[in-house]
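All protein chains but one are shown at their positions in the complex.
Up next, chain A:
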Amino acid sequence: MAAYRYGYSAVLFILCGLSVFLVTNGQETILTGDDGAAAVDSPQTVTETAEQTAEQPAVEERQWEVTEVEEASPDEAAADKQDASAPETLVPPSVPRPKDDFQEELVIRPLHSGDIYASFQFRTLWETDFMRGNKVSHYRLFPKSLGQVISKFSVRELHISFTQGYWRTMQWGQPFLPAPPGAELWVWFQDSVTDVDGTWKELTNVLSGIFCASLNFIDSTNTVQPSASFKPLGISNVTDHRFLRYATLPREIVCTENLTPWKKLLPCGTKAGLAVLLKSEKLFHSSFHSQAVHIRPVCEDWQCKTTSWELRQTLSVVFDLHTSGQGKREWSLFKMFSRTLTDACPLASSSKVYIDITDNPEGEQFELIPATPLLSQAVVLGDRRTFSVYDLTQQITFGAVRSLNLLIRWKSTEGDMLRPLLHGERYVAGYGLQTGEIHTLMYNNHPYRSFPVLLLDSVPWYLRLYIHTLTVTSKAKDNKPSYIHYQPSKDRVRPHLLEMLVQLPPNSVTEVTVQFERALLKWTEYTPDPNHGFYVGSSVLSSLVPSIVAMDTNSTQERPLFSSFFPCKEESSYFVRVYTEPLLVNLPTPDFSMPYNVICLTCTVVAVGYGSLYNLLTRSFQIEEPSLGLAKRIANIIRKMRGVPPL
């Protein structure tokens, strides 16, 4: 038995080294302790021995272990303690290892505008196959409602987001997870689905029920099939866009009733872990709120031998500290969420809080209380960022008060932000209710590199686009798109879809304009507040932006969740999706109060036409005989009764 335990300790130690090696490779965890270097001394040999001794099961257990190892590495003492305590937490090999895993993470980034960006990510991985014949019935961490949706509707990928407010790219930089205002839903179906439209319709209704949102208003008039802009984010071999459906509801208002069902999907609910912070009265008292659910199949390992389903629940908030902070630039978890952290979700294999301190390496901008020795570097959106890490699975994080209340106190307000390389804007030009022009501006802020951008525009049918008026100009010159996919609208059936690939010259603004004409709708087709206007969903700019630092192309490597959402195919560029503002367009309105009057009046005119023609057609001219006066007629009647001949 003792030998067995020793063997285990050895395996564990080796694993420590192995994962430290992996972590340094991928994430470049900066070890603040000196002794950590010893562990990385001979990674090659460590790997070899690991392969020899532990072989397959050990490698599989890697991920299981990783979090513990990371914490362990800072100093030898911790590592020793780990060694002693690890065997108890490990699952014995005889028991079938649960194939699911849950991680939670909170990233906080102080923005240059003085606001605070907080992004929660909850990831559940499950190695299962929803598409198998026999139904998956045993659910552990993965929410059953979503699992059933996946298997019933043969969903390959599902991305849904609810957003309140507009992400201000130029002030706040790029978000980790972009989302347009309102609701957005895009789904890739399995290629076994025959009636995609029917399935889509059912799916939107089911999701509408799950998330308490008006997704049931998604119909053919706001659904499009983009040909290039929305590629599957998980593993995929099918890119036939017949199986893709994309819809936005820019008018959707996101509130508590959407948050509650979203929280219920979490394994710990709001009882423990990071989710305690999700109190709706604070979350919706913010400049920007976006919550999303992303489901996709992902690879478990580098060769993609095993695949698993990934459910990523994300929630991003931007708190406006100017209005709520009474002029003082200072925030804490308690101020933002009116809660503090006390524990990690017991089901989570990793639970971390990251604070972006890239702009504050020496602590001259702000002060972080309590300080943490753990630092981490990650490449996010083409930029190497440094984060302070708080590991909630460690009791030490919570200190003596058994609660973690992070506090940032600003010291100075200056500092400049790296301008986002890609940025988009949109507005409607023109006056009157007859015609108009949609202007989309795309900014390339890169000083010397040009890059291509895919622009996707989905415009409702009641704005009739005239594609021959489409112009694309950059630097006052005509910039011909290299690819245009245009699908004209059908009245009351489908919207316009305009997709094009435009090369943006370095340091330039590219303007896309297209004219449209406003239609008069039937009176029943107007919204209850027709003079408020009609929303047109955001345009979507998707692009591979040249990166300053080398991007990590191995998606299976252990990385912070916020940096691993969009898969990266090459090192030199990274994927960015930018949403422009939605448009609010006024349409001419009929008078809603008088359908009866209009029906009566128009019918009268038609009857006048019919009557006068009928009159002339059926009658003939006759000489008018003088009509008798009233007195004479009465006299005649009396005479008739008397039997006397009339006058």
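Miscellaneous remarks
As a convention for this text, contacts are C-beta pairs under 8 Å (C-beta built on N, C-alpha and C of every residue); 3 or more make two chains touch, one makes a residue touch a chain; residues count from 1.
In this text, contacts and distances are computed from a predicted model.
Its record in UniProt calls the unshown chain "Phosphatidylinositol glycan anchor biosynthesis, class U", which is the match among "ER membrane protein complex subunit 1", "Phosphatidylinositol glycan anchor biosynthesis, class U", "ORM1-like protein 2" or "DNA helicase". Considering the whole complex, the residue from A:Met170, A:Ala550 or A:Ile599 that touches the absent chain is A:Ile599. Taking the complete complex into account, A:Asn615 is the one of A:Ser137, A:Ser192, A:Gln303 or A:Asn615 that touches the chain left out. Set against the missing chain, the residues A:Ala228, A:Ala519, A:Val549 or A:Ala635 yield one that touches it, A:Ala519. Only one of A:Glu257, A:Glu364 or A:Asp491 touches the absent chain when the whole complex is considered: A:Asp491. Even with one chain removed from view, chain A keeps its contact list with that chain: residues 431-434, 461, 464-468, 484, 486-492, 496, 517, 519-524, 588-591, 594-595, 598-599, 601-602, 605-606, 608-610, 612-626.
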